[in-house]
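Every protein chain except one is present and positioned as in the full complex.
Chain naming follows the written order as A and B, and within any one chain the residues start at number 1.
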Amino acid sequence: MSARTRPVTTTEGVRPFAFSATALAECRELIARYPEGRSKSALIPILHIAQAENDGWLSVNAMDAVAELLGLRRIEVYEVASFYSMFNLHPVGTYVLDVCRTTPCMLRGSDELIAHLEKKLGIHPGETTKDGMFTLKTVECLGSCGTGPMLQCGARYHEDLTVEKVDRLIDELRARNQRANYTDR
Amino acid sequence: MARKILFEHIDKPGIRGLEGYRAHGGYRSVEKALRTMAPEAVVEEVKKSGLRGRGGAGFPTGMKWSFLAKPEGVPRYLVVNADESEPGTFKDRYLMERIPHLLIEGMVTSSFALGANTAFIYIRGEYFHVARILEQAIGEARAAGWLGRNILGSGFDLDIHVQVGAGAYICGEETALLESLEGKRGNPRLKPPFPAVKGLYQCPTVVNNVETIAAVVPIVNDGGEEYAKVGVGRSTGTKLISAGGNIKRPGVYEIELGLPCDEFINSDEYCGGVDGRAFKAVVPGGSSVPIVPYELFLRTAKGEPRLMSYESLSDGGFVSGTMLGSGGFYAYNDAQCIVRSTWNHARFYHHESCGQCSPCREGTGWLDKVLERLELGEGRAEDIDLLWDIQRKIEGNTICPLGDAAAWPVASAIRHFRDEFEYHVTHREKVKDPRHFAREPFRRTARPQTV
Partner (left out) sequence: MPKVTIDGITIEVPEGTTILQAARMIGERNKADRYVVPPAMCYYSKLETSGGYCRTCLVKVPKGSDKDPRPMPKPVPSCRTTVMDGMEVANTTDPTLIDARNGVVEMLLINHPLDCPICDQAGECHLQDLSYENGTAASRYEFERRTFEPIDIGDTIKLHMTRCILCYRCVKVAEQITDGRVHGVINRGDAAEISTYIEQAIDNDFSGNMIDVCPVGALTDRTFRFASRVWFTKPMDAHRDCETPGCDGKVVLWLKGDEVLRVTGRKDQWGEVESFICNTCRYDRKDLAAWTVEGPRNVDRHSVISQGHYHLKRTQPLLTAPAPNVPELAKRKDLKDR
């Protein structure tokens, strides 16, 4: 495991976090959905928002802000954030490439696709390219088994991938250079 | 063409929007139920239909609904399980992407039957794009009066919220899902109490799969008895099967339960036969169900043609049968290695174990490591029996079914493909090439085992 894949559990040298006004309004709307005293239900959706507002990862500062917003103990937020695989607890690249490696995708060639991406980007799963552009992440079944191999980048699924298609995708993303988040519309 | 019930109109233009959906008879079940039926009568129709849970367990839906506790002054909830994470399964996503109002309509009718005034769709976080489609559909439905206060002047109120998860297979287990919906780690609860008594926020809750709730629409429209006429025996109605793996035509198919397996896998209407030299094995219902050799998928141990139904697929128990499961179907051609696939399955469950109870937390990792060793050409003859013993010690001893789900693929692979495991021990150099069977298929030395 490279140093960058370990959770960053310090606030030292990490930028402070504050929700933007639009994000805060969205959070408030989420909280209002749940019955009185059940605002913790909004934790996971709000962590998604916080992650999108914090360059794609959850710093201690970001999680503490979420704890404060929901009136939770900080550890409650750390416990939840570290349970779910979509939350990144360390800095990530502009694009996180979630490549499915589960059996149905494997039957259709995901092992070869991952090997190709490793070679092309010069990194192993869990790592980020030196230019900070791509983080390669292997994930488990994304429900795209008939259209594998596939990868998710932000909210988008890229399916029926071949080496050529993925090469093109990488070039396109690099040229666009704009962070992709799961919450993108 | 086989009969379509859920997907009758799926290819119609504009079916994703409310207008197009209405044009093809959408929301009729809401009109019928709220205007002409008592909630109990809706439950009765669902019972009559014989509908069984489409998420994998196949539990009779009407019975599940009738278990719902109804204490005075306590809210009840309907929670739709759209966490679709079982490897091989992508039918719910297909349904929600293309015909989202079918789910919303099913939820209104079902919530009316259950007396729930708030319903949630818990959808896996990776399906954010699908959640947006659902939110849009909910917005349209609300604006048109199919949701909100006093729907159709019936006095029935309903709000539906979409809740996203964040990447955890275990949240497909209904109590883990409820924990996650409450903003906690997805640790399954100990049962009893069951959600029907203490579910979301400790209130009575029904958790149903997307496809199950969608099926309530035709059941109410045409009556439970009509629905029960489709299918075979206790496998009534239609089932969505998401097909993948080494087949010519991957995709989502609505089949009448009872369709011969041979027809499903080989006809051009469905999977279209093998993509490759020959079929080797089939996982018919998602990665948790036992893998079976192609021959045993086509025919039962008694030599009868096998059908795509709950009963026929499980004919022969785990010795020679498997399960319909969630309908996450994938087939293997003879270039594939069963040991590699079993390792992949084991790694999946290792990755997805919540870590709460010891046999699953520790045992899934152990299976993963032993299988890795075998597949990479470092295994020993004892490893096969060791694997058998580890899976045996996980199965049945855990809090939730994830332990069983991790054990069954390993057990069935050893049961049916032991010779292939042994080959990995006797030909360690050969299997070091990751594509060892792609060049030269494995030649079976034994007939299917019946352990």
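What we mean here is this: contacts are C-beta pairs under 8 Å (C-beta built on N, C-alpha and C of every residue); 3 or more make two chains touch, one makes a residue touch a chain.
Since we're looking at a predicted model, the values are computed, not measured.
*Asks:* Touch as defined at the start, partner being the missing chain; which of B:T212, B:T398 or B:S412 qualifies?
*Replies:* Answering carefully, the residue with contact to the hidden chain is B:T398.
*Asks:* Quick one: say which of A:F19, A:Y34 or A:Y78 touches the chain that got left out.
*Replies:* Touches the omitted chain: A:Y78.
*Asks:* Hey, which of B:E211, B:D275, B:D315 or B:E352 is the one touching the hidden chain?
*Replies:* B:E352
*Asks:* Need a quick check: the contact residues on subunit A for the chain that isn't drawn.
*Replies:* Interface with the chain not displayed, on the subunit A side: 7, 9-11, 60, 73-76, 78-79, 82-83.
*Asks:* Name, in rising order, the residues on subunit B that touch the hidden chain in the full complex.
*Replies:* So the residues of subunit B touching the unseen chain are 168, 185, 190, 350-359, 361-366, 369, 386, 392-394, 396-399.
The working rule: only the chains that are shown with their structure count from here on.
*Asks:* Averaging only over C-alpha atoms, locate the centres of subunit A and subunit B and give their separation in whole Å.
*Replies:* Comparing mean C-alpha positions, subunit B is 26 Å from subunit A.
*Asks:* Quick one: in the complex, what on subunit B touches subunit A?
*Replies:* Counting only subunit B, the residues touching subunit A are 75, 84-90, 92-93, 124-129, 132, 161, 163-169, 180-186, 201, 242-246, 250-252, 283, 287, 328, 330, 332, 336, 340-341, 344-345, 348, 351-352, 354, 434.
*Asks:* Flag every residue of subunit A that touches subunit B in the complex, lowest number first.
*Replies:* Interface residues on subunit A, with respect to subunit B: 33, 35, 38, 40-45, 47-48, 70, 79-80, 83-87, 98, 101-104, 106-108, 111, 139-148, 152, 155-157, 182-185.
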